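All remarks here apply to the structure that follows.
Heads up, one of the protein chains got dropped from this complex, but the rest are sitting where they should.
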Amino acid sequence: GGSSTPTAQTDVGVTSNSILLGNTIAQSGPAAAYGTIANAENAYFTYINNTQGGVNGRKINFKVLDDGYNPANTVTLTKQLVEQDQVFAMFSGLGTQAQTAVRDYLNSKKVPQLFVATGATTFMLDYGKPSTADASIKWNYSIGWQPPYQGEARIYAKDILANHAGAKIGVLYQNDDYGQDYLKGLKDGLGSNASMIVDAESYDVTAASTVSQLVKLKASGADTLFLFTTPGFTIPALVTVTKLGWAPAIYLNSVSNPQVYMGIAAKNGAALKNVTSVGYIKDPTDPRWASDAGMQLYKTVIANCTTCNVNDGFNIYGAAVAWTMVDVLKQAGSNMTRANVVSIATSGLNETNNPFLLPGVVVKTTSSDHFPITQEQVITWNGTGWTLQGSLIDERGTIK
Amino acid sequence: MQELLQQVVSGIATGGIFASLALALVLIYNAMGLVNFAQGEMAMLATFVALALIDHGMNYWIAFPVTLVIAFAGGIAIERVVIRPVERAPILTLVIVTLGLATLINGLAGFIFGYVPRAFPSPFPVQTVNILGALASYQDLGVIAVSAVVLLAIYLLLQHTTVGLTMRAAAHHPEASRLLGVRVSWMLALGWGLASAVGSVSGIMVAPILLLQPNMMQTIIIYAFAAAVLGGIESPIGAVVGGVIVGVTVNLAGVYLPFVGGDLQLAVALAIIVGVLVLKPNGLFGRPSVRRV
Amino acid sequence: MLTRIRNSPPRYWLVVVVILFFIGLPTVISSFQASEWAQVLVLAIAIMGLNILVGYSGQISLGHGAFMAIGAYTFAILIHRYRMNYLVAIPLAGLLTGGIGFLFGVPALRLSALYLALATFALAVVTPSLIKRPAELTGGVQGIILPPVDPPPAAGAAFTALTGTPMTSDQWIYYLTLAFALVLFWLAWNLVRHRAGRAMRAVRDGEVAAAASGVNIAGYKTLAFGISALYAGIAGALFGLAVGFVSPDTFPVSLSIQLLVGAVVGGLASIPGPLIGAIFAYFLPIESNQWVPAQTWIPSQIASTVEKAGPAVTYGVVLILIMIFAPNGVVGLVTAGYARLRRRLRGAADRENGQMPPDPQTV
Amino acid sequence: MTLLDVRELSVRFGGVVALDRVSFTVDAGEVVALIGPNGAGKTTLFNVVTRVYRPTSGSVLLDGEPVSRMPPHHVVRHGLARTFQNVALFRSMSVLENVIVGDHTRTKSGWLQSTIPLPGTVREEARARTRAMEMIHFVGLDDVAARPVAGLPFGTQKRVELARALVSKPRLLLLDEPAGGISHEEVDATARLLRRIHDELGTSVLLVEHHMAFVMGISDRVVVLDFGRKIAEGSPGEVQRNPAVIEAYLGAA
Partner (left out) sequence: MALLELEEVRAGYGPTSVLHGVSLSVPEGQIVSLLGANGAGKTTTLRSITGGVQWTGDIRFAGRSLRRMHTEDVVRCGIAHVPEGRGILTELTVDENLKLGSHLRRDGAAVRKDYDRVFEYFPVLRERRRLSASTLSGGEQQMLALARAFLTKPRLMLLDEPSLGLAPLIVRSIFEIIRTINTEDQVAVLLVEQNARLALEMSSEAYVLEVGRVAVRGSSSELTGNDAVRRSYLGY
C-alpha cells in the first residue's frame, strides 16, 4: 500500500512529493523507431518537474521499460512495474497487441492504463465493457488518446466523396490491426459508395517490398491510391508508384505524413503530386509554426532529451500526450487516487489548449464518449510542406 | 499480359536486391564454410558509414570506395576480435556468434544513428525505360548491373586465383591447409573483409530503394538466404540467378495464387528454401557433395 | 557409465537440493518474481526439447519458437473456443505439436546442419504472419486473451498454511510449471541414457556407422524432432497460461534465437544445461539494461551508455563473450573445472597414465 | 550353405566404374578375403552389401534374400555386421556405450519405454550391458571399457569396432582392413582374435586386407578384384601363384 496523509487521498505510487508512472515501449527490435516517444514524454515530465516543481508539489517519476514490441515481455514488465515498482498508473504504453495483452490484468488490479499509444478503436469504443475472456473484469481503467484509425479513414471518405465523387480507389494496407482498422473506417465512411474501392491489396510487415501489390493496383485501373502503411513501407511505395509511371491521387495516413518522411520520399525520386493526408498535431518541420508559442515550448522541452531528434514527429506526439497526462494530474489535485484520475481521464477531459496540437483540436471525454481526440484537418502536399485545407473535421460520435 | 510482364520485370528488380546480399553470403560461405547471420546488419552499418561520409560533404564517388575500404577493414577486425577465438568451434557456436553479432550491430546502429529512416542518394536516376511495355527504372537496372559486376569479380577471385583457392581450402580444411603453408587465420580474415565489402556494396545499392534504417536488412536477409540456397550456397552465379527467381516468384505468387495473397510473401520464400532443400539439396548450381565411407 | 555414476554421488544430492530450492522459492520471493521464474521454467522445458534435438540428435533448429507458437495457440483455442479445462489442454497441445514436429522432421531429414539452420530460421521468421492467416481460429492480429486461472483450493490452502499469505494465480502457475518441468526433465534424462537416446546420439556421431549397427536413422531423427516439438508444445501452452495472451507478435524470431542461445549457453547434450540456459536466456534480455544502470559502482558514463544503447547491444556482447570463453556452455565449464580439481586432488598420477578428461559431451 | 551371394554386381560413379559384374559367394563357416589394388572397388562392394550405396546393376543376396529390399538398418538384423576402413566410432561415447549401440537390434524397447523405463526395460538394459561387457572382454578391452573412444590408439579403436560388430551376433562379418595401421604384434593378435571369432562364435568372415601374410594365414578362400573386375578366385596358395594377381597386385616377390 502507498503512504497516505490525513489531508489528501492518495494511492500506491504517490507520495507527498512524487508520483510514479510506468510505461512499456519498444526501444529495440522491429518497432524501435517508436521508442523515442517515451523519451519525449520523459522530457516533458522533466520540464514540468524543473520549471513547476512537478504537479501540486509532486515530481513525476517516469519509469520506462523496453518490451521489444513483444506482448509477452509487456506482460512481465507491466507486472514488474505494478507489483514491484508500485507505479501509480501505466501511461502511454505502445502497441495494440502489447496493450491488449495487459488490459485484463491492469483492469482487474484497477491500475489505470492511460492514453495507450495506438489508434486501435477498441481502446476507446470498448471502454467499460466486460472482458471477452473473463466477464468479471470490466475495461473501465483503460483509454486511448490519439484519433482512432477508423475515424481518420472516415475523414478521407468524406473528403473523397466531396471532391472526387467518381474516383476509383485502390488501397494498399498493412495486414494488421492498424491497416485493417483504416480499411474498415474507409469502407464505413464511404457507406453505400463502398464500391468505389476497385481493389485493396495487403502486405505483411515481413514483406521485402510492395511492388507486386502496387503493380496490381495500377492494373486494376484505380486512379486514387490510399496508403494505409507505416513509414517504412510508405516511402518506398511512393517511389515505386513513380517508377511505375503511375500518377494517381494519393491519400496518405497520418502516421506516415511527417515532413521528414515526405522529404526522404522526394529525395529518393517520388513525384509526390496530388497527395492528401490529415493532421492533428503540429509538424515540427513545418515553417508555419516557426514562431508559434507551442512549438517554442516543444523545442524547450525536447532539449531535455539528448537522444531525441527535434524533427521527429513521434517526439511532438510524446510531448502532446504527456501534456494531457499532466493536465489530468493537475485536475486530480489533492485527490490522487487511481479511481479519481481514471475518471477524469476517461470521462472528464476537456482540454482546449494543448499547445502541441493543431489550433482548435480539443481533447475531450465525457461519461458517454471515450474518444479523446476525434478532430483532424485535411492537408495537401505543396511540394515543400503541407497546406491546411478547410477547417477541422470532427468524427465524434460516428464510430459505434 | 501487360500486368504479368510488369510483375516479372519488377520481380527481377527486387530480385537484384536479394541477389546482391546473397552474393555476400555466398562469399562468406566459400571463405568460412559458414552462413553469416550478421551479413545484413554489417551491410547496413557500412551504409550508415557511407551516409555519414556523404553528409560530411564527401563526393558520392569518393565515399563509395572509401566505405568499401572501411567495410573491408571492419570485416577483418570483426574476424580478428570475434570470430577468431571460436574459429575451431562447432558450426552451432559460430552460428550463435553471428546471431549475437547481428543483435549487437543492430543495437549499435540504433544507438548511434537512431531509428528514423534516412534518405540515401543513388547514382542512378529513377527515370524509367520501357521494356516491351513494362517499365523498369535505371535505379533497378543499376542494382542488377552492379550485382553482375560483383558476381564476376567474386567468381574470378574464387575460381581462378590462388588467393581464392587458398581461401576455399582454409575454409573447409583448416588443419590440412595449414600443413600446406596456407595462412589459414589470415585467409579467414580476408574472407570476412571481402564479404563485408561486398555486403557494403549491396547496402549502398539498395539503401535508396529500401530506406536506410537499422532494421533495413532484417527481412531482406531471409530472401537473400532463399536466393543463396536456391542457387546453391557456394555458387556466386547461383546467388544471382536465385535472387532473380525468388524476386519474380514472390511477386507472381502474391498476385496469381489466391491463397498466398500479398501478405504471405515471406512464406513463399520459406517454401522455396524448404522445397529446394528437399528436392534439390545442393541448389541449382551447387556441386553435389559426395559421401565416402 | 555405471562406475561413473557411482563415482559421483554429489550429483544426486545436487539434484535433490535443486528440486527443494525450486519448491521453496515462491515462499521467499514475491508473486511477481514467481511469475518470472515460472517463465524461466517454461523456457527450460522448451530448451530441453531443443536440447534433445540439437544436443542429442545433432540437428539444428533456429525455429523452435514456431513449435512453441503451435503449442500456445492450440492451448488457447482449446480453452477459449472449446472451454476445455486447462490441465487437459496442456498435454493435448503438447501432443499435437509433437505430431506436427514429427511431420516437419521428415523434410528435415534431407538437410545438412547449415541448411537446416536456414530453413528453420525462415520458419521462425514467417510464423507470425502464418498465424494471422486463419483469423477466425487464431484471432488474427488481435490474438486470444485467456482467462486468469485461480489456484485450486487445496493448493491455495497449503500455501497459505506455509506462508501465511494467499496463493496468487502467478504462484499457482509457477507450481504447475514446476511440476511439468520436473516430469519432463526426468523423462528426458531417462530417454538419453536408454536405448532410444543412445541410438539418437549414435546417429549424431556417425550416421553410416549407426545404420550399420541397425539404427533406423530416419526414424530416430524424426523421433527427435517429434519429442523436441512435444516439449516445445507443452512449453508453449504453459507460456500461454503464464502470459494470459497469445498473439502473432508473441512469437517473434527472437524467441527462437533465445531458445537456441539458452541451449548452447547452458551446455548442449546435458540435462542440467537447459535449466541454466533458461535462467540466462530469460534474465539477460530483461535485466541487461535494468541491472547495469542500477549499479552504483559502475561509472555513470558507462551505465548511461548501456542504458541508451539498449538491451540489444548488451545481449549481443554477452552472447559473444560466452561463446568465446565457454563454448561448451556453463555445464561444460563446470565439468572441465571439476575434472581439473579432481586431477589436482589426485595428484599427477593420472596424468602419467594418460587418463582422458571426462568428455563434456556426455554429462 | 551360401550366406552371401554377390551376383553380377556393377557400380558406376559417373564415369568411374567401381565394380564391373562381380560375382562370388561366401558360405557359412568360411573366411573369405577380398584383395586387390587400391581403387579396385573393395570398399565399394562392402558399401553395396550394407546398403550404403545402390548398385547400378546386379544383386546381392543375403541368405537368399536380396539386400536391396532391406532398408540399410535392417541389414544387420539379417545377420550381417561390418567394420570400417577409417574407423567410424561414436566419438562422444565410451567404449562400453559404443558396443551397446551395436546391440541395438537385439533389444526392443522403443522411445516410450526409454522415457518411462519399466522394470522390463531396466532388465533389458542390464542384459545388453552384460553382453557388451562380455564382448569387450572377448576382444580384450576390459581396461578401457569406461573410457571415451576419442583419443584411444588406432589399434584399440579398431577392436572397439570389432566388438561393436560382434555384439549383434552376426553370422557374417565384413571387415575392411582390420590389420591396417596397426603394429606387427597387433597384427598377430588380430589374426588370433579373428580365428577365435571364427572358431568360438562360428561367424563367417569376409575381409578386405592388404597385409598379405595376414590374409594368407587366415582365409579359406581369396577373391581378387582389379579395376572393379574379379580377376581370380581360389585358395590362398592358388591365388598367390596366379600370374594375373602377381602382375596386378602382389608384384614379383
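Read from first to last, the chains carry the letters A, B, C and D; within each, the first residue is number 1.
The rule we apply is simple: a residue touches a chain if its C-beta (ideal position, glycine included) is under 8 Å from a C-beta of that chain, and two chains touch if they have at least 3 such contacts.
Source: prediction; values computed, not measured.
In the complete complex, the hidden chain is touched by one of B:Ile54, B:Ala148 or B:Leu165, namely B:Leu165.
From the options B:Val49, B:Val82, B:Val184 or B:Val268, the residue with contact to the chain not on display is B:Val184. By the touch criterion stated above, the residues of subunit B touching the omitted chain are 162, 165-166, 168-169, 172-173, 175-184, 287, 289-290, 292.
Residues of subunit D that touch the chain left out of the display are 13-14, 16, 35-40, 43, 85-86, 151, 153-156, 177, 180-188, 210, 212, 248-251.
Following the convention adopted for this analysis, only the chains that are shown with their structure count from here on.
The chain with its CA mean position farthest from that of subunit B is D. Comparing chain C-alpha centroids with the centroid of the full set of protein C-alpha atoms picks out C as the closest.
For this pair, subunit C with subunit D, the centres built from the Cα atoms lie 41 Å apart. Centroids of subunit A and subunit D (each the mean of its C-alpha atoms) stand 74 Å apart. The geometric centre of subunit B is 32 Å away from that of subunit C, both derived from CA atoms. Residue positions 28, 30, 32, 175, 204, 206, 307 of subunit A are each in touch with at least two other chains. Contact of a single residue of subunit C with at least two other chains is seen at positions 125-126, 129, 132, 208, 308, 310-312. The touching residues of subunit A, counted against subunit B in their complex, run 28, 30, 32-33, 35-36, 175, 201-204, 206-213, 215-216, 218-219, 231-232, 235-236, 239, 242-245, 260-261, 263-264, 267-269, 307, 309, 312.
On subunit B, the positions that touch subunit C within their shared complex are 34-35, 37, 82, 85-86, 89-93, 95-97, 99-108, 110-111, 219, 222, 225-226, 229, 233, 263-264, 266-267, 269-270, 273-274, 277-278, 281, 291, 293.
Only residues 1-4, 187-188, 190-191, 194-199, 201-202, 204-206, 208-217, 223, 227, 269, 356, 358-359, 361-362 of subunit C touch subunit D when the two sit together in their complex.
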